[in-house]
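Here is chain A:
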Amino acid sequence: MIELLIMVIKTTVVFGIVLTHVAYTTYAERKIIGRAQARMGPMEVGPHGLLQPIADFIKIFFKEDIVPINAEKFIFQIAPLIVLIFTMINLTVIPFTSNFILADLNVGLLFILASASVSVYGIILAGWSSNSKYSFLGGLRSASQVLSYEIALGLSLAGVVLAAGSLNLRDIVIAQHNTALGVYAIPQIIGFVVFVIAAFAETNRAPFDLPEAETELVAGYLTEYSAFRYALFFLAEYVAMYIMASLCALCFLGGWTIPKFITDILPFLDKVPGIIWFAIKVYAFIFLYIWVRATFPRYRFDQLLNIGWKVLIPAGLVNLILVAFLKRFM
Partner candidate 1 sequence: MVELLFGYFAIVIITSALFGVTRKNLVHSLLWILLMFVHLGGLYLLLNAEFLAMVQIIVYAGAILVMFLFVVFLLNLKEETKEPVFIHSWQGRIYGVLILLFFALFGAFTYKKTHTGSFTIELIDKQGHTKTIGTALFNEYLFPFLILGFILLVPLIGVGIVAVRRKANGTS
Partner candidate 2 sequence: MVPLSFYLALSATLFFIGAFSFLTRRNLIMMFISIEIMLNSVNISLVAFSHYMQDIRGQILALFVIAIAGGAVAVGLIILVLAYRNKKTLKLEEFKLLREE
């Protein structure tokens, strides 16, 4: 009984921290994109605009909730929940440090891929149940984008699993720490690049954010969603960004460890707690997300699918073969 209580408290703490991060990521995004475009970003609410996410949350809470007339009411209501639940459920298998993990699954990586597969249904159902042609087409487009890049994501992670010998995320980090270079991003640079590009496409972020661009099909599958349901979709998107950033940090950048050759040179770095390194890597990846959004134009849909099928999958396969060679002969 007491273990159940401890588990509930741990889960609440993790979800609370991640949701606070998500709220302030929206603020950070507006600030960073503002600075990249030579303007200041939000400055009004609170000192330097720091209370902006709270103001946004209060505004969304009070907006009117519209359900289209001929929409399938039940499916319309649960579609954002499907996306949100199957995105937040990934947080339970991420090891933030060497002994803090909510559920130490032996197939943790496969669990993340499985929940990514099921969350596609939220997008398809959101598009279909809105009973509008634009939403429907936007939903199918977005779903085919996510499905295509899921394969590339899986292939790049397959290289990591092959090198580490386990699907358990903690074992992957520990195996990574024991290699010569300390991170998997350097020997598997192709896989790392494939993973980063696939992560951008999986979370519907720029430059693959066709469903969210206002000039394309209005807003894709999100068109008919207002107020709180829209906020749920965006919550799911930002949590997915954090999941991809955590996955990149764990599988390719060394998780909560620092490579051995750096601690040989600067031994005081060993005393820094692991969570700080993990946080630095995750924040760096989130900054990359925001930076890319401010910099690149978005891809057209057929260009997007071309990249997913014709460029990333062969690159992932080449990476897998290279990793197999390295593991066999080294």
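Note that in this section contacts are C-beta pairs under 8 Å (C-beta built on N, C-alpha and C of every residue); 3 or more make two chains touch, one makes a residue touch a chain; residues count from 1.
Regarding selection, all candidates are chains of the complex that A comes from, given by their letters.
Please read all numbers here as calculations on a predicted model, not as lab measurements.
Listed candidates 1 or 2 all sit in this complex, but the one touching chain A is 1. Residues 75, 105-107, 110-111, 113-114, 117-118, 120-121, 124-125, 128, 136, 140, 143-144, 147, 166-167 of chain A are the ones that touch candidate 1 when the two sit in their complex.
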